[in-house]
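Removed from the display is one protein chain of the complex; every other protein chain stays in position.
Let's turn to chain A:
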């Protein structure tokens, strides 16, 4: 009992000595087993404003919970503490010792199934596949497999499951949260060879294709038939539809065509044990049983690998008009959105905004881009696109709306594209912001869903916090309430990171927003899910993960906290506690020590 009290006391001291702010215990939600026991009034977002918990109460609940649940959560103290400080998360997640490593027999088997051409061990190719688009995360996988069809993929997965080899499904590798690259030596399973278009129904507009089809190729294919894809994003030249669906990508046209949960009619997925789940329906309405495809949409490859997709494509309408507008303040942008939804109504197909810092960045770093409104510096720019079937009607409606906006002072200036090349140059400005940020140096990316009135307040607060240390840029899908907050610095710097995180997540949580609107959780936000989802919900997610992937081989260490995924529960079957020594300097220098306590204590 004494040892246990000591351990609890040390843990308590640890928690209260973290660098961040005075409300320490509350942030470390995972560290306190059953937080709601301590404070029944705590919000589901995991953040409350109550003061620190008194030691006696803490000990009481701590002891109670240790008796009832596993010790996993304590073990993650080190992981979580590290993650708050380090900018390279993979340096601090520990490789699950339950996963096997590849041996020669495995290679022989893979070559037998796939043939030598589709088993990649070439160093250069693996370098690219191991690094994410932002060059922020890098794994150390030694093997990449490129199956050509569902059967091959199913056989590979079955084998990996039996051998307990962790895998990472990889599409176009354009993800922004480190979800598409290995953390350690997971086998990369690339879908790039599965790029056939299976069928297209001209009448209903249903497209059936394999998961490795590149989005831009699908757009070109449909263009000839008179249809378009319901989603469009800047990464379309490289991203694959399977990845788009696994991450429930939003994009530029969500305000008009809705999310992939609505437009995907069916899919075929392969589970961790190799079983092929065929849900590839092409029917618009099918209420027979639970609609399981929704589990896979947005699961980021952690529940199964999507191999085929059937998606409903809208017809390509002839009249597309686009206006690039300038507003003096954020209130005007909001009012403009309100007016646009009313006056443009059904023809509105995109509503994006960017601030002056974003515009300057794009003009500075990208070639062939010019400011459509060079006469003055404006604080905000809004891009409005309309798509309809009648050119003259749409143009008249748009011009009437713009005239009204100018007369009521919402818009200070604007330009209307007169032909396709002007339209694409307007889009190039908005779509080129991520690229310009990459060229500017290091970038901290945050993708948040917030109430529209509050969106820009966060940008301004972060700007005040960072001062001249970094360039804070805000842009995004104003029509969907989605802010892309980016902090651009000359290089990655933990001092800057500590000013941003966890402030950004807490702020979002406080306003009941989402810490990841469309990018997903991946590796970057795997432990942060509690800022936006209740612990009961996350527990249910963990149960589903355990059901579909008992060995936890699909994209491990990502999406849901690793303490809840089955792999780590099996790993720690010894009774042990991880305690920091030297808590003051948690900046990577400390070594966790393992302290074993006798069973009888509990």
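Quick notes on this one:
Going forward, a residue touches a chain if its C-beta (ideal position, glycine included) is under 8 Å from a C-beta of that chain, and two chains touch if they have at least 3 such contacts; residues count from 1.
By definition in this document, contacts and distances are computed from a predicted model.
Missing chain, UniProt name from the options "Aspartate aminotransferase", "COMM domain-containing protein", "Electron transfer flavoprotein subunit beta" or "Sorting nexin-1": "Electron transfer flavoprotein subunit beta".
When the missing chain is restored to the complex, the residue among A:144, A:402, A:504 or A:526 that touches it is A:402. Of the candidate positions A:416, A:450 or A:487, contact with the unshown chain belongs to A:416.
In the complete assembly, the contact with the undisplayed chain comes from A:373, out of A:280, A:373 or A:452.
Residues of chain A that touch the chain left out of the display are 223-224, 318-320, 323-325, 370, 372-373, 391-392, 399, 402-403, 406, 411, 413-422, 424.
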